[in-house]
Each structure stands twice: as C-alpha cells, then as structure tokens.
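Below you'll find the structure, written out as structure tokens, and then a few comments.
For this view, one protein chain was removed and the others were kept in their places.
Per-chain residue numbering starts at 1, and chain names A and B are given in the order in which the chains are listed.
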Amino acid sequence: MMATRDLVIIGGGSAGMAAAISAYDEGVKDIVILERSPYLGGILNQCIHNGFGLQYFKEELTGPEFLTRFVVEVQKRGIEVKLNANVTAISKDKTVTYVSPEGAGVIEAKSIVLATGCYERSAGSIGIPGERPSGVITAGQAQLYLNEYGYLVGKKVFILGSGDIGLIMARRMTLEGAQVLGVAELMPYSNGLNRNIQQCLIDFGIPLYLSHTVTKVIGKGKLEAIEISQVDGSLKPIPGTEKRFDVDTLLLSVGLVPNNDLLDKIGVPISPTRGSKVNEHMETELDGVFSCGNVLHVHDLVDYVVEEGHQAGKSAAAYLQGRLPRHEDVLYTQAGNGVGYVVPACIDLHNADGKVAIKFRVRRPAKEVYVEYRIGETLIKRMYKPAIIPSEMEIVSLDKASLQGEGPLTVSLVAKEVK
Amino acid sequence: MMYAHMEDIIIIGGGAIGAFIARNLSRYQLNVLVLEKENDVGDATSMANSAIVHSGYDPVPGTKKARFNVEGNALFPSVCEELDVEFEQCGSMTLATEEKQLQTLKELEQRGKDNGVVTRLLSRAEVLRLEPNVSPDVKGALLCPTAGIVNPFTLVAHAFENALDNGVKLSLGEEVLAIEKRDGSFVLKTNKGQREAKIVINAAGVKSEEVTKMVEPVDWTVNPRKGEYYVLDHYAPGLVNHVLFPLPSEKGKGVLVTHTTSGNYLVGPSSEWVEDKDDHSTDSETLSNVKAQASLMVPNIPFREQIRVFAGVRATPSTHDFIIEPAKTAPNFILCAGIESPGLVSSPAIGRYVVEELVRPLIPLVPKANYQPCVKKYVRFSALTEEQKEALVEQNPHFGEVICNCEKVTLGEIEDVLSRSLPCLTIKAVKKRTRAGFGKCQGGFCQPKVLLLLAKKLGVSPLEVLYDRAGSNILRKESK
Partner (left out) sequence: MARDLTCIICPRGCALHIDGELNVTGNACPRGAAYAKQEVTDPRRTLTSTVKCRGKLFRVCPVKTALPIPKDKVSPAMDEVNAVEILPPVHIGDVVIKNIAGTGIDLVATRDIEE
C-alpha cells in the first residue's frame, strides 16, 4: 500500500520528536513519525537517572520526564505516530519501506528526517580476549533489563570503560544491591563526565583503574572471573600487572556508534563520526534527507540532541517550502590537529546571513589550548580553553559572513605559546 | 531415572555428523535416539567453523576425507533444497601470492583431477577481474567452481528437525559418562540416568576419542586444534565473491576470507594446538596474526566492521584421516571419530555411508512408507518482496513485528522456530535458527525480547532462561 507524505521522521526518540515539533511549527502538517518501539522516547525510557534538561528546560529532569514533555508536545499538535513500525529501507528517491503489525507499507516521502539514534559497541566488536560466556553484556542492555524490565543481571560486577552509561550503571546496580568491584578505563583519563565520576563512583567507593583493560574473560557457560592489566603508552597490556576479579558480570561501556544503516546501505557518504555527512542544515548528500541526533554523531547531552532535531525539522520545512536551495559552492570542514571530527561536513555560503553551529570533539584531553578556526591559512576565530576533554562535545557559533576564502575550514587545537 | 526402553540405535553427539546419520536412519523403521550433552544441537565444532562447502581438490587422493568431501559436495544442493538451508555455490579460489607457488597450484590441480574435482587455473589478470579486491601481488589462482558456503547453524538444526519429524528422538543436555557392553546391547550411563541400545554410533566430535575409550582402547588420538576468527558486518557487498584460500600447508587450509550466506564476512581461522577440548578462548596476538595473513590476500578488509570474534575447536585425528568404522572389539559400536575439516561438507555423505554401509549389515532397514525428506519451509521475512510481506502481515501480524532490528528478524519467525519439532531452548538456539542477535549490536536491543518470548514459550520464569549452557542464565534476580 503506497502512501505519500510531506515529511517522514524515522525514529521517535528525542531527536525525532524535536524535528517533528519544529517542522510542524514551521507549517508542515503532513508528518508521520515511524517508531520501532511500542512507545515514543527512544533510549531516554531506560535513562531513569536525573541530570537531563538543564540546558533546554533550565531544570533537572529524569529521562522519562524529559521525553514525556516532548510526547505531550507531539500529541498536542496531533502529529501522527506509527508505533512498532520498523523501517527496513529507504531509497535515494525517498521511498520509505517499513513493517508493523498493522501492515507492511511503502511511503513516498517528499522529505525524510533520520533520527535512529546509536547502538553500543559490543564485546565482539572490541574482541575482548578470553572465552565468551554469558554475563558479559553492554551497560545499556543491563540498564534496559533493570529499568524497564525490573531484573538485575548480576550480583558481582566489573565495568570496562568509563563512558557515562557505565558510570551511571555502577551507581544503579550498587543501589539495587549488587557489588561493583571496579571500573577499568583503557585511556589515562575518564571518558565520562566529572560529575558522574563523583556521584556514581566516588560516592560509593568504587575504584577507577585508569590505563587498564580487561585482558581475559574466564568462564565457560557463565562468567566466573575477569583479569585486568595495566597498559603502556601505546595501550598494550603490561605483563605482570594482571589483577583478577571474581565476578558474575562484566558490563561494557566502550563506545556508541551511530545506527546509520539506512543511509549506509544506499551509499550516502559517511563522516568520521560514522554518521552521514551533512551540511549546516543537517541535510545529507540526498536532497531533502536530513539526519540529526545520535545517528549523526554521538552527543554528550540530550539537550543538544534536541537542538539538532529542531534544526533538522526546521530545515525539512524550509526544503518542503522551497526555501532551501542547494548550491554547488560549499565550504568543506575538516578536523585538524587534536580534533576527532567536525559536524557539519560542509557549509553552504551562498546565503551568507546568520550563524552556523560547528560541533566537534577533541581526541584527547588538553589544557591551556586555543581552538583555532582557519580557512586555509586565514585565522577566522581563536578561542582559549583552560581545559578540553573528549567526553564533552564542543559547540561554537560562527558568523557565516566571516567564512571567506578557499576552503576547507579547519578546526584544530594549538598549544598556548609560552612567553 | 531408569529407562526400561531398549533403543535400536543411540547416536552420541548432536553435531553435523550426528544430524545426517539421524536423518538417514529416519527413513527406516527403527527406534533412534540422539544424545547431545549441550542444550542445543550443533553447539560445538559444527557451529564454530568456516562454514565452507569445500570442492574436494585438497584432501590426499584415496583417503576418506577425499571420498566423503567429493560425495558430500555433490549432495549439498539437493540436501539444502530439502532442508531449506542457505547455501551458495560461489566457488573458491586458492591464491598464489608468490611466483614459486604457481607450481604448487599445478600440483593441486592434478590432485583435484585425481579426486574427480573440476578445477581451473586462473591467470593473474583473470583473478583480478573476478576479485578486484585481491592484492595486486597475486600471481594466479586455482578456481574450484563447485565450492560453496552454507549456513552451518540451520544445516544441523534442519537436518535434526527433519529427523525428528520422521520419528527420531533427541535428548539435549544429556552427556554419556560410561558405556557397558552387554550381550547384544550397550548400556549407557548418562548424567540423566541410563540408556540402552542394540547399536551405538559415536559421533562425539572432539570427544569421540573419550567416548570410544568407554568401549575399547585405541591406538589413535583426537587432538583439539583451535581456530580463531573475525566476523565482519554486512555492509560492503562484493568485497570478495569467492571463498579465498591461501595455499594449504601442514597446518591446514590456512586463513581464508569469505562472505557468508548472511552477507557477513568471515576471516580466519588460526591453527593452534590446545590442551582443553573446550577451549573457545580468543586472544589478541593470534587474531592479529589472522588479520596480517588475510591482508596478504585482500589488503583492504574493513576490519572496523568487526562485530564478533570466536574460536572453534577442530577434532584433529592423529591418523590424518577420518576414522569411520566399527569398533575392533564391538561390531555394533560404530565410530565416527576425528572428523575435522572437510567434515561439514562431508557430513551428508558420511551420514549416508554410515547407515547404508555400516548399519545395514547389523539390523534390518525397512523403509518407512510416510518418510518425508523435506522440512516445512521457513519464512525469511527480510528476503520477501514488499507484496509478499504485506500479504503475510495481513495473514499474521506477528510477521510485522520486528524483534531483531539489525537483522530484521520478526516475531513470526521466532515463534515459528519455537514451535517446530526440534527443541529451541536457549537464547543462543534462537539466535542460530533465526539470526536474532547476530547483527552489529549483538543482541543489545533484541535479547530481552527473545528472553521473554522463551520464558513464555517454555513456561518458566525469565530468571531461568539460559543463554546456552547450564548456569548461563542472563538474569540473576528480580530487582523489584
């Protein structure tokens, strides 16, 4: 059954709902959100801890409270939502194919916003040495079991990776009666927010082993123990530094990857974030196809995911209303010294009004540095940072009018010169 | 628990060999019981291997390996059709990456001829035309058009399902601990009690030596040889189109690069002698070597698409050939020992041989009138056309509910495998049958749903659902 729609939003999490709300408010009424779960909100449903919304709502909310505010806004506008609807493919001419228990369907979309979030790197993807017993699971999966299903996956726990989900789960599992023996982090610094180190580890006396990794998983059917080792400067385990922990659970918090299958499969170019390359309107190489939120690049705060969703929704509206012409002459961006990636991948300078938000993450922590924005040799902007860390996404707003010259626009870190 | 019932035949081991012996026996009016120590069939060597349907050019002419490989390869198309198993006869290429190896290729071509296998030598240009991602340093290759790839999980499971549909019985989680020879029968002491049969077939894989020793001493050994692999996600179609092998050595067929029937890529295996027959561990150093060796053939393998590493243990016999024969002191005890590569491709032929040549002299084989060679067709929802999908969802809405997002496996498909004759008791069994959890998130999102479905189907608490072996429960307690 073929239908046509002005805007199809794939994914009803925070990015997708924000996009729908903004597009609607800009005058697009023929919208459908396709959500694979039986409820809206995406991953925030399992993030029952607080700390969300300080930027966006200026108050501290839990994940379910934050998402519910968006659900209310979606419902208020009467935006159509198809739940349990799993998109299996999109085509370059914007045909969206999905299945749901109510029926399989094909939608000819005039525009698409992709907001499918991200997934966790698994034990298999990092190839942890040793056996593969049950009890080695991602922190997010343990969080899902605990916070939505009401089951604890283990009683004696070790955590590999100091990403925020791992830290949050250290606290959650401790509160629920499990014993968390420690957190190992490969890098010499934590990948989580400082506040989470404090309130999830230090508060509970859980040790953080920096420059350590799991070098052996022991157990045939069920996890029995793990061995961790210290690593050297090139991240190689140092023999003789092994420590054994008898645990029934190893939680992994070793990174998130954009869930960009739908665009990957049709060959839309991807950026170093493993999301699609987009311009400053969040538009991919395909006209009228936008990407936002964690499927574009993994964010640190949902508040910024929502901002990006709003922007993608507004852009989709502009596209549908003929206000978003695409031009060939664009300014490309690139990650320079010390920088991991830059979003957007290119900036349309045809209309040089207004500002453009540049988002990036650094590769490793640095102190007393300048962030420099250069086009060729020309310095556009330089900002001093007393400290900058990979776990935080940096956002800077540049005047489009300032972006003149032969590209690309390079974002790099420069050490503060010593007088 | 005592079992008063006397079986005609007990098969020890629910791997590929046990599966095809059971299936071949199920044609006849016999009481057949299969004992498998794990909680699923095909849970050891049959699960963790390269899943290659070898052409048969490689084994030494005149050996059982050569015979059953070539016979098995010929049986594969019809077996996979009957059993509804994913099989692709994509052909293999054995690559020479140095000039001096071209001579070896010619010898292998001759060996293929001796084994009755059609092969063709390819020039460098031909190789690069057929496989553009192969190293430009390649000098030539031996093409074997009859080689292929198979889904090893469904191969074993569907063969057992077919055997069970035709009356064979299966007991999972039952390990044979001792065997007593009696007059005209064997009594098997297991972890669950006692079993008795007129004929016993030992298809115990890496443990086939231990099981034989329960009956008589042996002058051979089965030595565990581990192989470690990488699995890559399926987002680069056409990286390789054939199974790519380096030249074989004493250590086996070497590190291969192949696509799989699910469109993933498989790179491996290593070859390491290990002590423990249950050693499925991987280690970084071995895997780095695998990576380096594979890169000699295909320089740009996208290893960042890695979604899993695993290890399998080969049942390597000290005799260098399959041991398929009656025990010396007990003609009703049939050995299938030391079945290493090319065991998977050989399994249909070994099953036929064991039944028709070794069992037939021992017991009357009376055909069943209602023998059904085919399993009920499976729905593979993601492979259907849009029209077919719409019609199916209309008929059963559960086919519209996607459980595994990465592999697009639906509730309808999972319910189907849970309702077949072959028991599907664990999360891993569901994964092997349906691919739910096989994708890039490795079950991160779908495992809880599968777990709850299993609990409901098995009528147990979610706390009791196993990932695989006893004790492998995922959940430890209700938090609330």
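Note that a residue touches a chain if its C-beta (ideal position, glycine included) is under 8 Å from a C-beta of that chain, and two chains touch if they have at least 3 such contacts.
Note that the coordinates shown come from a computational prediction; the quantities given were computed from them, not determined experimentally.
Peer 1: If the full complex is used, which shown chains touch the chain that is missing here?
Peer 2: So, taking every chain into account, the missing one touches A, B.
Peer 1: Give the residue, chosen from A:Glu108, A:Glu176, A:Glu224 or A:Asp287, that touches the chain omitted from the document.
Peer 2: With A:Glu108, A:Glu176, A:Glu224 or A:Asp287 as choices, the missing chain is touched by A:Glu176.
Peer 1: Can you list, in ascending order, the chain A residues touching the missing chain?
Peer 2: 38-39, 45, 48-51, 54, 60, 62, 64-65, 68, 146-150, 172, 175-176, 193-199, 202-203, 300-301, 392
Peer 1: Can you name the residues of chain B that touch the chain not displayed here?
Peer 2: 479-480
Keep this in mind: only the chains that are shown with their structure count from here on.
Peer 1: So what's the Cα centroid distance for chain A and chain B, whole Å?
Peer 2: So the centroids are 38 Å from each other.
Peer 1: How about chain A: which of its residues touch chain B in the complex?
Peer 2: 1, 36, 84, 86, 88, 97, 99-106, 119-120, 122-125, 127, 129-135, 137-138, 140-141, 144-146, 148-155, 176-177, 216-217, 220-222, 248-249, 257, 261, 264-265
Peer 1: Which stretch or stretches of chain B touch chain A in the complex?
Peer 2: That would be residues 230-231, 235, 278, 280-284, 287, 306-310, 381-382, 386, 389-390, 392-394, 397-402, 405-406, 408, 410, 440-445, 447-448, 452, 462-463, 466-480 of chain B.
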